[in-house]
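Below are the structure tokens for one structure; questions will follow.
The other protein chains are all here in position, but one chain of the complex has been omitted.
Up next, chain A:
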Amino acid sequence: MSKRQLAMVMDLNKCIGCQTCTVACKTQWTNRNGREYMYWNNVETYPGTGYPKNWMELGGGFDAAGDLQPGVIPNLEADYGVPWDYNYESLMGGQADSNTFHPHISPTWGPNWDEDEGAGAFPQDNYFFYLPRICNHCTNPGCLSACPRDAIFKREEDGVVLVDLDRCQGYRYCIAGCPYKKIYFNPKISKSEKCILCFPRIEQGLPPACAQQCVGRIRFVGFLDDEESQVHKLVHKYKVALGLRSDYGTQPNVYYIPPTESPAKFDAEGKIIEGSTRLPVGELEKLFGPEVHDAIKTLKTEMKKRKETGVSELMDLLIAYQHSDMFRLDNNYYQQVAKENKRNPLAPVDTRYIAGKFTKAGGHH
């Protein structure tokens, strides 16, 4: 366990599946040099196959006795999908095959191949929701535990899990060990790579690219031990944000507000079945554990309270009137850490989000 832990909370009631986060991450980190197929951030449709294909069935994580479980390393073509390119060059050059615009391979699979399909029968009871996923920067990471070279480490100062590319020898046990399959093999450099929680941005007072670009304002970022942080309130005070598949035993640090609102079902005549709800709570329990029932209850109670009295701290938090209300980063803290480790302290490039526990000056308010 690290000294402090950064966490992200994603409000699934607000995610519209626009993939802006995906694109923000991809253009920042993974559009080049063997990472083309990787999505450090992806948004998948649930229920669905997810990315990589059927990741929940590929093993990894820990059993009740705390033993790392074996897992499967996904295949690029069958499980991730080979990213394809188009023949821009021949089109521009007017060569023989330029009459048609076509991909360089015949695509057989890719992320979001089954986007928006969901489950159930249309129009009676079909349903789906979006599940954005990044590395969970786990407290007990499966990838770290699987590495036979100690090439993966968890930063003391904020719990960010990183790969030491000098030590990594491309054995890929980390991929088998991660139950979320959020660490990837870069075949061009024969090393593993993963989401870095945009630590170079975080240290300079900027939220991760995925969170800053989120148009639905679903992502909160802060330190879990900072009692004023949004993530602390959502995870520990109100207990409405829950880890994804905590049963894998890795203690994930990305938390989700479960989707509470879903339309009613229709009967055979197309009439609304009063009191019914399309989203089976059993599915939510599978993803977020039995605590999901209490979380949903709290969310519904607070929603009602807000409607009736106009007052609810939780609802105010979730509405996030200002984007800067979603992040509490801690530039002063990083400055101290840098000094202690004799590194160059980085000045913040944006002071709107840095009102953290140890930050005395700056900030939005």
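Simple rule for what comes next: a contact is a pair of C-beta atoms (placed from the backbone, for glycine too) under 8 Å apart; a residue touches a chain by one contact, two chains touch by 3 or more; residues count from 1.
Just so we're on the same page, contacts and distances are computed from a predicted model.
This figure omits one chain of the complex; the name its UniProt record holds, of "Xanthine dehydrogenase family protein subunit M", "(2Fe-2S)-binding protein", "Thiolase family protein" or "Cytochrome c domain-containing protein", is "Cytochrome c domain-containing protein". For the chain left out of this panel, the touching residue among A:Glu89, A:Glu156 or A:Asp267 is A:Glu89. Only one residue in the set A:Pro103, A:Gly170 or A:Pro200 touches the chain that does not appear here, and it is A:Gly170. The missing chain, though absent from the display, is touched by one residue of A:Asn31, A:Ser276 or A:Thr301; that residue is A:Asn31. Here one chain is not drawn; of A:Leu144, A:Val160 or A:Met326, the residue touching it is A:Leu144. Mapped onto chain A, the footprint of the missing chain covers residues 31-34, 36-37, 59-60, 65-77, 80, 85, 88-89, 92-93, 140-141, 144-150, 165-167, 169-173, 175-177, 184-185, 187-191.
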